[in-house]
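What you see is the complex with one protein chain gone and the rest in place.
As written, the chains take the letters A, B and C, and residue 1 is the first residue of each chain.
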Amino acid sequence: MTTLSSPVKITATDAPDQPVQTPELAALYQRFEAELLVPLWTEIGELMPPMPSSNALPHRWQWKQLLPMAEQAGHLVPIGRGGERRAIALANPGLGGRPFATPTLWAAIQYLNPREDAPVHRHTQNAFRFVVEGEGVWTVVNGDPVAMRRGDFLPQAGWNWHGHHNISDGPMAWIDGLDIPFQHYTDSTFFEFGPDEVDTRDAPDRSRAERLWGHPGLRPLTHLTPTPATPLLAYRWEHTDRALSEQLALEAEGYPATTEPGHAAVRYTNPTTGGDVLPTVRTEFHRLAPDTRTSTQREVGSSVYQVFDGAGEITVGSVRWTVERGDLIAVPSWHAMSLATDTGMDLFRFSDTPIFERLHLDRVVREGAVT
Amino acid sequence: MTTLSSPVKITATDAPDQPVQTPELAALYQRFEAELLVPLWTEIGELMPPMPSSNALPHRWQWKQLLPMAEQAGHLVPIGRGGERRAIALANPGLGGRPFATPTLWAAIQYLNPREDAPVHRHTQNAFRFVVEGEGVWTVVNGDPVAMRRGDFLPQAGWNWHGHHNISDGPMAWIDGLDIPFQHYTDSTFFEFGPDEVDTRDAPDRSRAERLWGHPGLRPLTHLTPTPATPLLAYRWEHTDRALSEQLALEAEGYPATTEPGHAAVRYTNPTTGGDVLPTVRTEFHRLAPDTRTSTQREVGSSVYQVFDGAGEITVGSVRWTVERGDLIAVPSWHAMSLATDTGMDLFRFSDTPIFERLHLDRVVREGAVT
Amino acid sequence: MTTLSSPVKITATDAPDQPVQTPELAALYQRFEAELLVPLWTEIGELMPPMPSSNALPHRWQWKQLLPMAEQAGHLVPIGRGGERRAIALANPGLGGRPFATPTLWAAIQYLNPREDAPVHRHTQNAFRFVVEGEGVWTVVNGDPVAMRRGDFLPQAGWNWHGHHNISDGPMAWIDGLDIPFQHYTDSTFFEFGPDEVDTRDAPDRSRAERLWGHPGLRPLTHLTPTPATPLLAYRWEHTDRALSEQLALEAEGYPATTEPGHAAVRYTNPTTGGDVLPTVRTEFHRLAPDTRTSTQREVGSSVYQVFDGAGEITVGSVRWTVERGDLIAVPSWHAMSLATDTGMDLFRFSDTPIFERLHLDRVVREGAVT
Partner (left out) sequence: MTTLSSPVKITATDAPDQPVQTPELAALYQRFEAELLVPLWTEIGELMPPMPSSNALPHRWQWKQLLPMAEQAGHLVPIGRGGERRAIALANPGLGGRPFATPTLWAAIQYLNPREDAPVHRHTQNAFRFVVEGEGVWTVVNGDPVAMRRGDFLPQAGWNWHGHHNISDGPMAWIDGLDIPFQHYTDSTFFEFGPDEVDTRDAPDRSRAERLWGHPGLRPLTHLTPTPATPLLAYRWEHTDRALSEQLALEAEGYPATTEPGHAAVRYTNPTTGGDVLPTVRTEFHRLAPDTRTSTQREVGSSVYQVFDGAGEITVGSVRWTVERGDLIAVPSWHAMSLATDTGMDLFRFSDTPIFERLHLDRVVREGAVT
């Protein structure tokens, strides 16, 4: 299976502004093909468009569809070595059936039955989990068990050993985000199997990572070197919720604290650098107060939103969806995007923006609020 | 034309270690497909291999084939607005006929007839030119004419206006390198047309950029802010040649100066940072003394070599080619690569390594010299 | 008053290894003096010693002496424009009576009577407050009132407007730390007066800075640019205390979390960078479990410790003191320093280490624990 092939071979002469067809030119084109050469002049329109013209399409996946299918998979599909995870990935309709939410990002619902394990492995892909509802699973990262509960964000940088165990009597589902498509495309992925079973059944309220790193502005003297990814393995909902509430309260008191009226937002950051939690993935949480309409934004790179609470509308390019808890929306590069809500809405967001910022390819345009 | 589609739809049940086929499972798979979902357990083998498993293949293009075709294109294909450049790109045999030397890199031979112009445009793609033979063309970057001559390396960061003019009575061909495939895949490309004709016919021996920046270790006080890409628009052969000769001379005098015995190498760098000349592309020049066999190296990311002078052998994975002046070789990610020569060989190299280094995905393994 | 003058003029011939005294040499030395020249060979021993040989001396100031004098100053010395602060500074006995705790660091006890204000000003000196006991004062930084309570650390970067108001019926004393001697020596200090009275009487439990920034790993989307100093204006005791307790608990559970057995420590950091809270001053909090003896450490640069709780011994060079709550100790550069306690001891520490790290002059040597 190849991801870069084009299903239909375009002939050079289909493109606009082409040289006059002559037998000599046809012969030259045949020689090109024989020698594995392609002229720029037949391809430039597609390769170098005036602005990003993604194959990916805006799309919405509804939680009320996703969750039952995950439950059904819980009945029908065993979990174990080889398949590794009972994860069901979003496949962007513009990307040929591949399990890619966007050209660079993977998003999947993962499901674990009561008393079940997901076996230990590690990979270079940067990953995170976000919990829209439920609890009972601990993700165990390098032997450190990290509780997963509604609203928690759990980043996990590439090449760390990890498995999951469900010690509860109920199943649990959550969202996995990774840079699988990006690393697949760029041929940078490594993978190793660990033990088939998670090597601890401990289920502490707080992970060791949180006990070391979860104190605002305080750094253990044992860990003074900046790390490319965050050492903090859980960003708890209580902190996120409070940070967003404070922004809206400060706004109400007359102080600048929100990105625009009624729109509070935090970025999850690496406490050793202040930068993104993962080298390739940006993660944020947005809260819209009731009766808020955001400005419209376009940016280079793609993102995925998940509605965490409340309801509203998301507009991406020319499409507008009504969304509610758990719904996921893919936003391709350079698509105009805006949010609106009457009753208030909380959203988790992840994107590939760090890739572009680090390579100096980032661009953002924000337009006035939609009315 | 879509680059991410797979030409053949794999069915989930083709993969190994799959759940037992039942009518219920088949029904679930159908629902997945209807809802644009794909399970991980059917895809993990391809998406998360133990090590990079590129679709790209090692390949050699021979200069003696390329140049006549470029000359032929010079006769048959006009150059102008729309097609923009008479450039003929290497199409890796593993990448479905697309004009991609590797998944991330574009390499093309560009050809300009006497007294011809390539029209002015700009794009976010980072680019460079390298001249294996000939002269007579000036690339004009933001109005600064830069001579192109054998052995010169001419970087040109994204989003700078540029065109070329040939003021001589002979044609000229050279190599263009860009990150077109990477920016195409990541949907980060912008493009703008400039004037149809290059707005100067000046053809100075040295560009203004060189006059400002071409003094070792000296920085104009007017330009003290680091820039993501190099402000120096030409790296002249006389300097490259001297730097390599000095390394081999120092080695002969008993001082460590070469990367391994008989193997001198320089990296082209941005004088404002000491880092790579372009945010996404690394460029180097390697010289092998006669009777040199290099060690074997694997690294994450792909590269393209062009033989500049001399002759020898290049081994990539399980393939070995005899190469000579002008030949181009694509090296996919994580393929073992080594060089050997009896009579000495000079090579230009470019790669996508900065992408991986900046995202902390870089890995290199070097093995003992092949004997 | 000049800080760089030497009180006694050394004659060149006092130094060792000197040229033979002759009338000609004496005449030359006279010409040197007339022309404002000094030979290296008479000065090198003092200027370029084998290792740092500070004029500063180790010294202890006892809180039980300091506090009554501050109270007495509260009775006798009014506070207001001109004098600006009722602050009484530690004067290292080796530094000629100047109010310098070390060559680079200022440490003072500041005292505010009930209902008293310290007027608003700003200066380039980087400052912080640390509260060893008491409460009732708010430091108001750019209009944001920040409560001061036992155990709180309150950094305040240079060039921010600030004043203090005591809204309580009791007096309050705390410690001010600044880089006054360093900026005085290097001639980099600017100072401006603001209003004579603090412009708010608000006394909220938490400052706006904490409400925006005091959430672990969460960054407001309105503030994404790294800043040289921390935007978080209070590091509360409850967080510091918990972080240290967790380190000792993790150690007891068998996980590496302490700098050495029984020795927990955190560094206060800037959440926008992960680095020091202030460009020139490092601040830390150390907790020794009962029956702990630390290793001995020497480092380039000077520091000041304040005992926050408990009691123990501090050894600096050849001097050992018994210390208790509130005592302050100056540690000059490259002096061997160690701590010991039978009953447990908490200490706040600040140092000039960032200066040396940023200039690549830092060195640290740690020797085995003293027994």
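As a convention for this text, a contact is a pair of C-beta atoms (placed from the backbone, for glycine too) under 8 Å apart; a residue touches a chain by one contact, two chains touch by 3 or more.
Values in this document were obtained by computation on a predicted structure and should not be read as measured data.
For the unseen chain, which displayed partners does it touch in the full complex?
Checking the complete complex, the chain left out touches B, C.
Considering the whole complex, which of C:Pro39, C:Pro114, C:Pro171 or C:Gly344 touches the chain not shown?
C:Pro39
From the listed residues C:Ala73, C:Ile167 or C:Ala336, report the one that touches the chain absent from this view.
In the complete complex, the chain left out is touched by residue C:Ala73.
For a quick check of understanding: of C:Thr104, C:Ser207 or C:Thr341, which residue touches the chain that isn't displayed?
C:Thr104
Across the whole complex, list the residues on chain C that are touched by the chain not included here.
1-10, 16-19, 22, 24-25, 28, 31-33, 35-41, 43-44, 46-56, 59, 61, 65-66, 69, 72-73, 75-78, 81-100, 103-104, 108, 123-125, 158, 180, 182-192, 228-229, 279-280, 300-302, 332-334, 352, 354-356, 358-361, 363
When the complex is taken as a whole, what residues of chain B touch the one chain not shown?
208, 211-222, 224, 226, 230, 232, 235, 239-240, 242-243, 246-247, 249-250, 255-259, 265-274, 277, 284
The rule is simple: only the chains that are shown with their structure count from here on.
Per the centroid of Cα atoms for each chain, what is the distance between chain A and chain C, given in Å?
Spacing between the chain centres: roughly 44 Å.
In whole angstrom, how far does the Cα centroid of chain B sit from the Cα centroid of chain C?
Taking the average C-alpha coordinate of chain B and of chain C, the gap between them is 53 Å.
What whole-Å value do you get for the distance between chain A and chain B if each is reduced to the mean of its CA atoms?
It comes to 30 Å between the two C-alpha centres.
What positions in chain C touch 2 or more of the other chains?
Residues: none.
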